[in-house]
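Note that one protein chain of the assembly has been removed; the remaining protein chains are unaltered in position.
Let's look at subunit A:
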Amino acid sequence: MANSFTCNIVSAEASIFSGTVEQVIASGVMGDLGVLPGHAPLLTELQPGPVRVIYDGGAEENFYVTGGFMEVQPDVVTILADAASRASDLNEAAAEEARQQALKAFNDKSSELDYTRAAAELAEAVAQLRTIQQLRKKAGKG
């Protein structure tokens, strides 16, 4: 039994990551899930949030996706993200600002705003912040 598998992360615009990994941790709509080699076939929708891939030997890398789908086969994991980026490229200030703005738009009862859209924007900004915080926590530890 091989103890690693292939992971592909693609977004609509580009291929973000492709490589051999030991574990993938993503945030599905039903909660976070970790995938190890030999996982049963699974299809799930992803919510905005971090995706962590752990390489052979424990080194890991963080990505951020804005939602999408994840397909799990025993020896390959495919993440079809709506948009994805490496977590280190995220900008905390921008994410925080986006959160504030989304929150304001959400609370602004007078505006003719699409509430589902505002909620989605808010969720996205919060997820970005969550990714950044996770990254920072790890940096502090290591």
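Heads up, the rule we're going with is that a residue touches a chain if its C-beta (ideal position, glycine included) is under 8 Å from a C-beta of that chain, and two chains touch if they have at least 3 such contacts; residues count from 1.
By definition in this document, contacts and distances are computed from a predicted model.
Q: Per UniProt, what's the omitted chain called: "Peptidoglycan-associated lipoprotein", "Nitrite reductase small subunit", "DNA repair protein RecO" or "ATP synthase gamma chain"?
A: "ATP synthase gamma chain"
Q: Considering the whole complex, which of A:Leu42, A:Ala59 or A:Ala94 touches the chain not shown?
A: A:Leu42
Q: Which of A:Gln73, A:Ser88 or A:Gln133 sits in contact with the chain that's absent?
A: Checking the options A:Gln73, A:Ser88 or A:Gln133, the one contacting the hidden chain is A:Gln73.
Q: Just the residue numbers, please: which parts of subunit A touch the chain that's not shown?
A: So the residues of subunit A touching the unseen chain are 8, 10-15, 28-30, 40-45, 69, 71, 73-76, 78, 80.
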